[in-house]
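Here the complex is missing a single protein chain, while all its other protein chains stay put.
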Amino acid sequence: MAQPITVNLISGRTIQQGVAIESGKEKPSYRTACGIIEMDPSDLKRLGAWKNTNVKVTSDYGSVVVKAVEATQGPHPGVAFIPMGPWANSVVSDNTYSTGMPTFKGTPVKIEIAINEPVLLGVELVQRQCGVKVG
Amino acid sequence: MAEFIIKNGHVFDPVQGIKGDKKDICIKDGKIVDKVSGSAKVIDAKDKTVMAGAVEIHAHVAGPKVNLGRIYRPEDKLFSCTPTKGIERMGGGASIPTTFKTGYEYAKMGFAVAMEAAMPPLFSRHVHEEIRDTPIIDEGAFPVFGNNWFVLEYLKNQEIENTAAYCAWLLKVTKGYAIKVVNPGGTEAWGWGLNCLTVNDPVPYFDITPAEIIKGLIEANEYLGLPHSMHIHPNNLGNPGCYETTLDTLKIAAGIKPKNKFGREQVMHLTHTQFHSYGGTNWGDFESKAKEVTDFVNKNKNITIDTGNVTLDETTTMTADGPFEHHLTGLNHLKWANCDVELETAAGVVPYIYSPSISVCAIQWAIGLEIALMMKDPMRCYVTTDHPNAGPFTRYPRVYKWLMSEKARKAQIEAFKHKDKVLSQTAIGTLDREISLYELAQMTRAGPAKSLGLAAMCGGLKPGMDADVAIYNINPDKPIANPDDIEKAFSRCAAFFKSGVQVVSNGEIVNNGNKRTLWVNVKAKENPQVMRDINEKFVKYYSMTQANYEALGHHFVPNPYAIEVDATN
Partner (left out) sequence: MTKTITDVICPFCGTLCDDIEVTVSDDGKKLLEVANACVIGTEKFLHSQSTDRVTKPRIRQEDGSWKTISYEEAADYTAKALAKAKKPLMYGWSSTNCEAQSVGNEIAEIAKACCDNTAAVCHGTTLIAVQDIGLPTCTLGEIKNRADRIIFWGCNPAHAHPRHMSRYSIFPRGFFTGKGQMSRKMIVVDPRCTDTARMADVHLQVEQGRDYELLNALRVAFKGEWLPDVVAGIPAEKIREAADLMKSGRFGIIFFGMGVTQSLSKNHNIDIAIAVTKDLNEYTKFSIMPMRGHYNVTGSGEVFAWQFGFPYSVDLTRGFARYNPGDSSSIDLLKRGEVDMMFTIGSDPGAHFPISAVRAIAKVDSVCIDPHITPTSGVSKLHVPVAFNGVECGGNCYRMDNVPIDCRKVVEPPEGMMTDLDFLTMVCTRLKKLKGAA
């Protein structure tokens, strides 16, 4: 049985994220671009996960299911990257330390394999997290 | 439009030579007229002073460096916020007020026109957005030319005609008003971290001297016959001994005659003269050279100046003289902002505290006043604070007080920590001249209007001129009991009419007026070479396309007033 691992999570823009937000955040392409976590191959190995496995990422601030993919801009062992968007923001630190700015980069997170849990679409994810009633 | 008749006031109007006589001023359709109908609203100005709206010839009130000052100095708003009040939008800022507050403050003091003194051409659209949001007062903006690559290249080959054609084009696309020069060559040198401290220091790579730039731009200005003259902030600002560079700069105007149809008589306007009238070799033996500089200007009728009076406040300095601001942050260690602008200019911003306890600041205060008191012709010397550099424009009434009252000056000198040093390094203690209300009207109305080429439009109360009329609570028949009454009276008008609309009543804003943007539209000869050069520079070196460079459209200049110049002959 694979063990959860702990990594340092950062988020940021990617060009795929940029294209996806302009083509529609309600669409599956947004999930494809941003509902992922880029992990160093060594971390994937540590986790015991194949590439493109759904994982659950949990921090002190929340949890989210995303698809684990191999880092495209690595190597960065110990650091994981979720592109800027609601998936990352479900788990990043919201502490501003009185600066107004949340700590989007540098949140310790736990990653565990969640092979049977779905990655939600962007709008749907936020609505669920906020308990919005959708007709 | 409404008619008004202002009765029983003591009128001071240099344009008509009226020196405090009681005279009715009639207003109709936005203009001063000879008489109005019986239905005109009567304004009683008994025991009050009546003058034309004041004209600000040099202030930094709109644009990128002003706003950078606002952005990076939240502390400037600490005790200066004004809430929303009736038709007044909220405001804030002491040395760099927000645009709304800027317009209201000028209007409350009776100002009709203000000139933004340094517009980076690349940022003209920003300058115009702020001007649009500054209510009531008419404004123009001076694009800066003294470090512009086109100008440097043309003048290196003495191509006055091409320089003039380029200036005409730039004035048109930036909706600019005049040719402004700041630290000629020195700001381009600053692109490499260098400077030009004399008029003969060569500019790196361009291999031209400040003297050549200055002379060439005066000639281009007269070639076009613009309403204002070349307006200069010379090299070596603010350094002990800088007056020699100033005299070298002034000498360049020798023998050049003005050529224009606006009644302007100067070919060079020297701005914030105070900062350029320093003697000594260091901050220890720092002294006034106001006499040397004013002697020269007194003798040379083709030069006008403004003072740049230090008001002894905490303020925010800002100038297109990039290397100077870097030098200043080295002196006072306060936060330094700088922005170099491709092919054109630069700008720097540093906060500054003119403390009455520091001898240099007190001497600077004295020099600014000396200049105004030593200038023989008030029609050629205008009161400014180079807002916000030597102090905020809201301090004008205090400067007037110092100029009009020897008693007030003496009181301030007494209050200085280093009083003896002020007296030994300047002549302020020996000057007993007190500026009269008539002279003040020359220095703040008729004079600057004439220098700007606006003499037919504003600065006076002659029938046919714009009805900009300020009424102050000063009775010239009575001696002034307390100099502070002068400051109080000029701080808030009893009433102010801007273009025939009453905008201020008892010191409060009652109408947002009809603000205009003044700009100079030069019809110049076709010059295909210059057009080709402009095209080439945009393709190769600018970071934006030529098609997007112009300040075009209603949202930039909603209410333009173009001054037409025909330079085709």
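Here the chain labels run A and B in written order, and each chain numbers its own residues starting at 1.
The rule is short, and it goes like this: a residue touches a chain if its C-beta (ideal position, glycine included) is under 8 Å from a C-beta of that chain, and two chains touch if they have at least 3 such contacts.
Remember, predicted model here, so these are calculated numbers, not experimental data.
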Of B:Thr49, B:Thr98, B:Thr209 or B:Ser359, the one touching the omitted chain in the full complex: B:Thr98
Of A:Ile5, A:Ile37 or A:Val79, the residue in touch with the unshown chain: A:Val79
Residue, one of B:Thr245, B:Thr329, B:Thr426 or B:Gln502, that touches the chain absent here: B:Thr329
Where the unshown chain meets subunit A, residue by residue: 8, 10, 12-15, 17-19, 21-26, 61-62, 71, 73-76, 79, 81, 84-86, 89-90, 92-94, 96-106, 122-127, 129-135
Absent chain, residues of subunit B that touch it: 62, 64, 66-68, 70-74, 76-77, 81-84, 86-87, 89-93, 98-100, 122-123, 125-126, 129-130, 133, 149, 190-193, 205, 326, 329, 335-343, 346, 349-350, 540-545, 547-548, 552-553, 555-556
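Quick note on the criterion: only the chains that are shown with their structure count from here on.
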Between subunit A and subunit B, centroid-to-centroid distance (C-alpha), Å: 56
